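Missing here is one protein chain; the remaining ones are kept as they sit in the complex.
What follows is chain A.
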Amino acid sequence: MNLAITENENITVVTVKEARLDASIAPEFKKQMEELINNDKDKIILDISEIGFMDSSSLGALVGVLKAMGNNGKLIVCGASGVVLELFKLTRMDRIFTLADDMQAAKSAFVAEA
């Protein structure tokens, strides 16, 4: 499980450096994300543009992360495409998550809020 984490102007950008997000790494992914949230990171952009495949376990983990964030902050998922985006639509998760096409759109979503 490889996450690249950078922080800029109170926004935490987490880039998933994996081609597949599946059952073998989903629990570790969830754990690391929850740690960030527990450390009061309340503006998180999750960049999943490098992920080419996501299975049901990882979708469950993502929802877990969203629930962990709750009302204490905001999570924007950016860069979903291809079958990953299809999965979000098929399961209507595109209505549960705030999705952004790319990093710029994700950042401006936070700026617009502030």
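Keep in mind that, in the parts below, a contact is a pair of C-beta atoms (placed from the backbone, for glycine too) under 8 Å apart; a residue touches a chain by one contact, two chains touch by 3 or more; residues count from 1.
The criterion applied here is as follows: contacts and distances are computed from a predicted model.
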TODO: Have a look at "Sigma-B regulation protein RsbU (Phosphoserine phosphatase)", "Inhibitor of KinA", "Acyl carrier protein" or "Maltose/maltodextrin import ATP-binding protein MalK" and point out the UniProt protein name belonging to the hidden chain.
DONE: "Sigma-B regulation protein RsbU (Phosphoserine phosphatase)"
TODO: Tell me where the left-out chain touches chain A, residue by residue.
DONE: 23, 53, 55-57, 59-60, 63, 83, 86, 89-93, 96
